[in-house]
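All protein chains but one are shown in place.
All chains are identified by letter, namely A, B and C, in their written order; residue positions are counted from 1 within each chain.
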Amino acid sequence: MSKIDEVRDYELFIGPNHPGIAGNYSFKMKLRGDKVLSAKTDAGYLHRGFEKLMEERLFIQNIAIVCRICVPDPDPNENNYARAVEEIAGIEVPERAHWIRTLVLELSRMASHLFSLGGHAATTGLYVLANWTIADRDRIMELFEELTGGRVYHIYQLPGGVRRDFPDGFGRRVLEVMDYIESRLPDYDDLAINNSLFIKRATGIGVITKEQAISWGVTGPNLRACGVAADVRKDDPYEVYDKLDFEIPTMTEGDSYARMIVRRKELVQSINIVRQIIDKIPSGPVWNKIPNPLKWKVPAGDAYVRTESSKGEYAYYMVSDGGRKPYRVHVRGASTTHGVHVLENLLAGSRIEDASQIMFSLDACPPEVDR
Amino acid sequence: MEYQKENSIIEAMQLEFPEAAFTVKKARRIEVKLPSKRLYDFAVRMQKKWGFLHLSAISCVDWINDGEFELVYHFWNYDEKVLVMAKIRIPREKGDSHFETISNLWQPAKFFERDIHEMFGIYFDGSEDMEGFILTDWTGPPPMRKDFITREYALNFFHYREYEPQWLKDMMAAGEGNE
Amino acid sequence: MDEKITQRSVWEKISAKLSKRSLWMLHYCTGCGAIELPPTMTARFDMERFGINPMVTPRQADILLITGYLSVKTLKRVVLTYEQMQAPKYVVGFGSCTINGGMYWNSYSTMKSLDRYIPVETYIAGCMPRPEAIIASFNELINKIDRGEANSWKDYYNNYNFYKENQEHTFEGPIETYNDIKADAALFNIK
Partner (left out) sequence: MSENRKGSILKPFKALKFIGEKPVTIRTPFENRPTAPRYRGFHVNDQEKCIGCGTCAEICDNDAIRMIEVPGLEPKVGASNLRPAIDYGRCCWCALCVDVCTTNSLNMTQEYTHVSDDLDTFFMFPDSEGIHKVEFPLGYQASEDSNFLDLERVEMEELSAEERGDSFVEIVKGFSKEQAMAEASRCVACGLCTDTCPAHMNIPEYIEAIWDDNLSEAGRQIYKTNPLPEVCGRVCTHKCETACSIGQRGEPIAIRWLKRYAMDAIPADQYGDINNLKVVKPLGKSVAIVGSGPAGLSAAYYLRLMGYKVVMFEKYPEPGGMMRYGIPEYRLPYDALDKDINYIKEVGVEIKCNTTVGKDVNFDDLHRDFDVVLIATGFHVGRSTRVPGTDHKDVFQAIDLLSKITKGEDIKVDEKIVVIGGGNVAMDIARSLARKQRQKYGKVNLIVTSLESRDIMPADDEEIEEATEEGCVFYPGRGPVEIVIEDGKIQGLKTNKCVSVFDEQHRFSPKFDENDIKLLEGTMVVESIGQGPDMSYLGDYSDKLEMDGRRMKVNEFYQTSMDWLFIAGDIIKGPDVINGIAVGHQAALGIDKMLEKKHDIFFHSIFQVLSKSLKFEENCRKSNAKFEGKFSPVINTMLVEMIKKSEDLEKRIKRLIENPNVLIHLDEKLKRPQEADYFERFVVEETVDENISEKDFLKLVEKKVRTAFGLYHDLEKLTKNKELEFLFGYLKDQKKAQLERIKKLL
């Protein structure tokens, strides 16, 4: 290194309190001036050992702990866990429960997208959008509170279906909230998404090419922003996604702005899905009762179950040895790739001012990485 | 034939891996059991020849009674839309068990292998980054191994609260009263 | 926390009245309860009208929120952050995990009771507490400051060894916190 470079090289430690990512995460960065030479992520701040705790709990007891893994988007966890147990134990789920589960998944996706849109704009100083989206997200929280009894953690889906049916008049209130959020979308566009300042800040930042995306294992909205129309809901359909018609929005640039646009378009798709569910949902029971949970044994077997969470492909690998407790549950969070190596690759070569923009655009969720 | 697509994929693989056992678990799910030394060639063909470009995850299961770790590689094919679960067994030593890395083929493997190393103590030779990532401050044994009981560790290491609520004192007093 | 209500000079009463209305909350969400903070901070529940706003650096913050569980790794950073904060400082414990381990009571990597490591002002029941409960706790914190009872931070200086001992037991060794606690204590003429 020449004399001058040597002077300007230094190491910077960022985190763990909220460098720009929703959760405790820290980076060791080598910088030259404001250019990041290399970045090394360091996680583990939110590690509670879920997979170990799940091995020491009965099958029914795990539905309470599973949704705590990824906080902004808890429902894919519950869905994965319920479906994994159903696949191994061969439990039939009543038709209506499938529809309710899809509704809960889509509402959770919308809440998480609103959260990340707000956060993404906040990293570039546009706090007004954060105020708006989080306030609107609260409407969805209230829907969850009505349906499941809990605002954030729903503990609602369990092996065999869901715990409670719709409260009366719920469908009408869901449609009201959908109309309200749909009417808010243009306001978001005017304020931030079409705001030229924001566009300049977000364009050309953290670019991922199509080939890189596939080889780095990027999934979900980040992959669709690079032009690959891959979505678990279409490729590996589960619940009732094969009975609903919706498109997969994709962009081609693969930069931070493209990822935001994909999320913004997915919001529209989710609203349209929720409307379809509300008017097509069949009536009937919502839970195919499992035997007495204190004694229930799931036959030996294993299952790899995938859902499309707002962050990407969210998968569970569950193994049962015929006992009352799962023998092994491996949680493959979407951020295991986005939050770790993809982030390190993108940060290397970027500028320190754009670091938080990159982090938030990937929408990585550290508890998924630490489990 | 029911799983037409899945079976055609299996035939293609069966030719090159006769000793592997292929089964179709359900739609879009193929399970492969093969000897551990054949895994690397299988991974290369999966990526280069059969178009399984996405390594969804590497899971590890600690079969303590059989004295073996089971590594499960989940490959996904974007075009065929099929998931292949390749299962191999490696011996479970007291200290570090060893296995070869496939992180040169797939970058996500770096994280999964490092995670399995921390949690189970399996060292993946050839992988660049095997130091601590999540459990940097953990001094105990690899926690996900079956012989480590987290409840006992927690009960003996951490302090738990003893409550003395007012209602319990009143209740006990009332209890004394009419004794 | 026995000497809660101490005799306060007129100046202290006035400063309490003023400081209670401008508390800065350190923007450090240590656990999963943090997801309920954005709604509390932003438009819907708006804690800013009570004078509480997120502040980025520990040195300028008054309130440290422990929002739920603390893994041992985060606990180290929390102790560091706590010691950097300027007294008077207040810690608010969110949810069951700070009281007796909560859901992760049998986990090998989370601490089970917060009050053994840093003095805590108020606790909120919930898993996780709702925004209304959070604001109720802030409201009570404000009233306590007004009454001059929010002195748990003095506890850290008074029985510093108790806290240090527990920290070292959990971290299995001393940790370097770069703060001269004795000097801080002297500022507030605590021995």
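Assume contacts are C-beta pairs under 8 Å (C-beta built on N, C-alpha and C of every residue); 3 or more make two chains touch, one makes a residue touch a chain.
Predicted, not measured: the structure shown is a model, and the values here were computed from it.
Colleague: What shown chains does the left-out chain touch?
Modeller: Over the full assembly, the chain not pictured touches A, B, C.
Colleague: Could you tell which one of C:K76, C:K89 or C:R130 touches the chain left off the display?
Modeller: Residue touching the chain left out of view: C:R130.
Colleague: Which residue, C:I52, C:L65, C:V120 or C:I145, contacts the hidden chain when the whole complex is considered?
Modeller: C:V120
Colleague: Over the whole complex, note the residues of chain C touching the chain we left out.
Modeller: Touch set of chain C with respect to the missing chain: 1, 43-46, 49, 96, 99-103, 105-106, 113, 115, 120-127, 129-133, 135-137, 139-140, 152.
Colleague: Could you pull out which residues of chain A are in touch with the chain that's been left out?
Modeller: The list for chain A reads 57-58, 60-65, 128, 135, 142, 145-150, 153, 155, 163-164, 167, 187, 189-199, 203, 257, 261, 264-265, 285-287, 289, 291-296.
Colleague: State which residues belonging to chain B touch the missing partner chain.
Modeller: 149, 152, 155-156, 160-168, 171-172, 174-176, 178-179
Definition applied: only the chains that are shown with their structure count from here on.
Colleague: Classify the inter-chain contact topology: is it line, ring, star, complete, or other?
Modeller: complete
Colleague: Go ahead and note the Å separation of the Cα centroids belonging to chain B and chain C.
Modeller: For chain B versus chain C, the centre distance works out to 38 Å.
Colleague: In whole angstrom, what separates the CA-based centres of chain A and chain C?
Modeller: Roughly 30 Å separates the two chain centres.
Colleague: Send over the residues of chain A in touch with two or more other chains.
Modeller: Only 44, 47, 49, 52-53, 56, 370 qualify.
Colleague: Which residues belonging to chain C are in contact with no fewer than two other chains?
Modeller: 73, 106-109
Colleague: Can you list the residues on chain A that touch chain C in the complex?
Modeller: By the definition above, chain A touches chain C via 16-18, 23-24, 44-49, 52-53, 56, 64-65, 68, 71-72, 115, 118, 130-132, 134-135, 137-138, 141, 151-153, 367, 370.
Colleague: Over in the complex, which chain A residues touch chain B? Could you list them?
Modeller: Listed in rising order, the residues of chain A that touch chain B are 41-44, 47, 49, 51-53, 56, 87, 214-217, 219, 228, 230, 235-236, 302-304, 306, 313, 315, 317, 319, 327-328, 330, 332, 336-337, 340-341, 369-370.
Colleague: Which chain B residues qualify as touching chain C in the complex?
Modeller: Touching chain C: residues 135-140, 143, 148, 150-151, 153-155, 157-161 of chain B.
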